[in-house]
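What follows is one structure encoded as C-alpha cells, with my remarks underneath.
Of the protein chains in this complex, all but one are displayed in their positions.
Take a look at chain A:
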Amino acid sequence: MTSGIGERVLRKEDARHLRGTAQFVGDIKIAGCWEAAFVRSPLAHARIRGIEKPDGLESRVFVAADMPDVLPIRAESSLPSYKQSDYPALAKDKVRYVGECIAICIAPTRAEAEDIAESVRVDLEPLPPVASIDTALEKNPPLLHEEWGDNLFLTTEFNSDLSEAKKNAAVVIEREYNTARQCMNPMEGKGVLAHWDTKYDQLVVYTSTQVPHLIRTGISQSLQLDQADVRVVAPDVGGGFGYKCVLQPEELSVAWTARHCNRPIRWTEDRREHLTAGANTREHRYKLKAYADKNGRLLGVDADIWVDIGAYSVWPFTACLEAAQAGGNLPGPYDLGAYSCRTYSVATNKPAFTPYRGVARPGVCFAMELTIDAIARAVGKDPLEIRRLNLVQAEAMPYTNITGKFYDTGDYPSAAVQAADMIGFDTFRKRKEEAARDGRFIGLGLSSFTEQSAHGTKVFAAWGLPLVPGYEQAMVKLTPSGSIEVKSGNHSFGQGLETTLAQVACDWLKVDIDRVKIVMGDTGLTPYSTGAYASRGMVMAGGAVSKASEELVRRLRIHGAHLLQCDPEKTEIKDGRVVHGQASVSFAEIADAWYLHPDRLPDTVNTAGLEVTEGYKPDIDTGVFTYATHAAIVEVDPDTGRVEILDYVIFEDCGRRVNPMILDGQSYGGAAQGIGTALFEETLYDSGGQPLTSTLADYVLPGPSELPSFRLGHSESPSPYTRHGIKGVGEGAAIAPSGAIVNAINDALAPLGAELTQIPATPHRVLEAIFEAKEQNRAGASA
C-alpha cells in the first residue's frame, strides 16, 4: 500500500499529539535549566530614567546596559520613504508599548523569576502616548522615533488613470472600513530554551518558531556570532500563524543570558503576555471610492489604506509588508481597469505589527467584498451576478492584473457560482421572506478572494526585504534498513506537513508511508530553508522533496539494475522495489548493498550514494494563486445584536490537493480564525495606550459552539508552474469570513436600513447600527 499525492492519509504527527507525548519547548528537560520572566513596560510611551535591581539579586537580573554586545533587531527595506526603527531586545532609553521587555530575570522556577521581576524598580517618565492612527497623524504629534520627524514608517502610492472611470460611473460607492487589532492566539505561545553546547562550542536555541534557519541568521547577527556557532531547533510547535515567523526580542535575551550565565535558560510566554505584548496584527483602515457603471461593472477603485504598525519593524518581514500587500491585493480576484491607492504604515505605541495568516488580505477582502455588495444594492442586482460580472473570467487566464499580479490558472466565477449553489442562493430570497414573516432577520453573504501563495525571490526582492527566499532545499535518503528519511528545513506546526511531505516522497518511491521519517526544523540536521510562511510549505518544501525523491529514484534504479543485471532504463519502481519483468530487488537489499556490502556493487557505482539534496523553486517566482468563494447565512437577533451562523460554505481551488483531508482541516481552522476576526476578536486600548483585553475573559475567541459545521466544495486547477500542480492553501480560509459574514449581516439588516462597516461585528456594534438606522429613519420621516 502506498500513500501518494491525493490520498486522504491519516496524519503521521497525530499519534504523539493525541497521546500528549509531543515535545514542545515547555516539555524539554535539560539538567540545570532555569526559568526566565521579563519585566515589561507598564506604560505605552515613556523615557527610562533608571532601573534598580533588587539588592542581592543583581546577578539574576539583566538589562540593556548589561548586554552592549547585543545589536537591536534591524529590519531594513530598500523601499523609498521607508524609515528604519531599531527594535531592542531590552528597551534602553525609551519604552514604546505596554509589554515591551525591559529586563530579564532568572531563577530556578518561573514563580521565583516572577517574584524577582516584581521587585525590579523601573523609573519611567511618561510621554504622551500615540494610541491610535488618528493621534499618530495629528499635527505635531508625539513622536515614537524622534529622529523621523513624523510617525510614518512608509507611504506608498500606486496610480493609474481614474478619469475615464469617474466620467463613466453611474454609481459611486464611498465607504470607510475598519478592522480591529488582534492577537493570533496559537495554543502554544512563544517559548525559548537556550544553552551553550561545549562540544561544538555552539549556542543551541530551542524555540517555538516557523522559521528556524531565519532565526539562526537573526540570532547570529544580533549576538554577533558566526552562524556556525548557532544551532536553532524548532521542536513541536503549537501553532504559528505568522506570530512565530519573525525574530523575537525574547529569543535574543534568553540566548544571551544562557550564554552569559553558562546555564540553560527557558522562557515560555503566558497568555497575558500574549494578549498584551502580542497584540500585533490586523488593524487596518480603508477609505475607498468605487466607480461602477449602471450594470454594476466595476470601472475603478480609489483607496487610502492605513495600517497601525505599532512601534517597531519586525525582522525579516519589516513594517512594509502589510501595507504593500494591502495596496497590491485590494483589486483581488476582480478585473479592474483603473486603480489608485495610497498606503500609510503608521507608527503607534503598540506591539510591532506581525503578518498573520492571510497577511493583509483579510482586511483587503473585507473592504472589497463589502464594496461589491454595496454596488449590487446600488444598481439593484444580486451580489452573485455582480461577482460573475466582475471576477476575472476563466478565458482570460493566465491574467496579469492591474497591480501586476500574475494569476496562473482558475475559474473564479465558477467558484462563486458553486458556492452560491451549495448554500441555496436561488431559493434564499423566499426563505428570507418566510423568516421575515416570523419576525426573524436572516441574510446571505458571499466573499471571493485569490490568495497569492509561495511567492518567491522576485516578489520579496521587490519589497527590498533583508532576506529574500530562493531555492528551497530538501534531502531524501534511503537508510541502511531500506526506509526513507526526508529532511527539510521548513517546519510543521499544525499544517500536517510531516504527512504531506511524506506523501510526496511516497508518490515517487512507492513505499508505505510508515517507512518514511520526516525530520524538520533543526538547523543542525536539515538543509537550508527560509521556513514556513506565505503558504509556501507545500509548494516549496513539497517541490524540493519531489525533486530529491525523483533523483533518488533514478539512483535506486541504477543500483537495482546492477543487482538485477539489467538495463536501468528497463526498470520501474513498485511497492518499495526496483522491478524488471518478473525479477525485483527491494530497497532494503539495495541499501544493504550500498551501506553494508559494497562488495556487491561494481567499482563504477555512482559515488553520490543514496542520499540526495536538491534545491527547488517553481518556474515562476511571483506565486501561484489559490482562490475561493465563501458563502454564509446568518441570523441576527435585532434585540441582542447576536449573530448566529446558520450555514457556511467554502468552495475552493488550490490546484492539486496533496491530502484532501488535511486541506479540509486547513479550511476549518482558517475559517474559524476568520470568524474570530469577523465577530469576536479585538484588542481594545484606552487613550493612554493601555490594552484593555489582557485575559481571555476580555479578548473573546470563538469556541466550538460559535462555529458552524463548514461545508466544503473543491475544484482542482493545477498550476502549470509548480511540481505536481500544487498551490499553497494554508492561509486562504482565514481571508474571506469577514466579508461573507458581514455581507450576510448587512443583508439581514437591510430591511432596517442598518449597515456595518467595522469588524468585529460585536453585538454592541450591531445594536448601535440598528439604533442609528432607526434614528435616521425617524429624522427622515419627520423631515
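Basically, a residue touches a chain if its C-beta (ideal position, glycine included) is under 8 Å from a C-beta of that chain, and two chains touch if they have at least 3 such contacts; residues count from 1.
Assume contacts and distances are computed from a predicted model.
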{"item": "Among \"Phosphate transport system permease protein PstA\", \"FAD-dependent oxidoreductase\", \"Acetolactate synthase\" or \"Carbon monoxide dehydrogenase\", the UniProt name of the subunit that does not appear here", "value": "\"Carbon monoxide dehydrogenase\""}
{"item": "Selected residue (touches chain absent from view) among A:M661, A:V700 or A:A773", "value": "A:V700"}
{"item": "Which of A:E125, A:D270 or A:E434 contacts the chain that the document leaves out", "value": "A:D270"}
{"item": "Among A:R47, A:K458, A:R554 or A:H764, the residue in touch with the chain that has been omitted", "value": "A:H764"}
{"item": "Contacts of chain A with the absent chain, listed as residue ranges", "value": "109-111, 114-115, 118, 270, 272, 639-642, 680, 695, 697, 700, 702-703, 705-706, 762-764, 767-768, 771"}
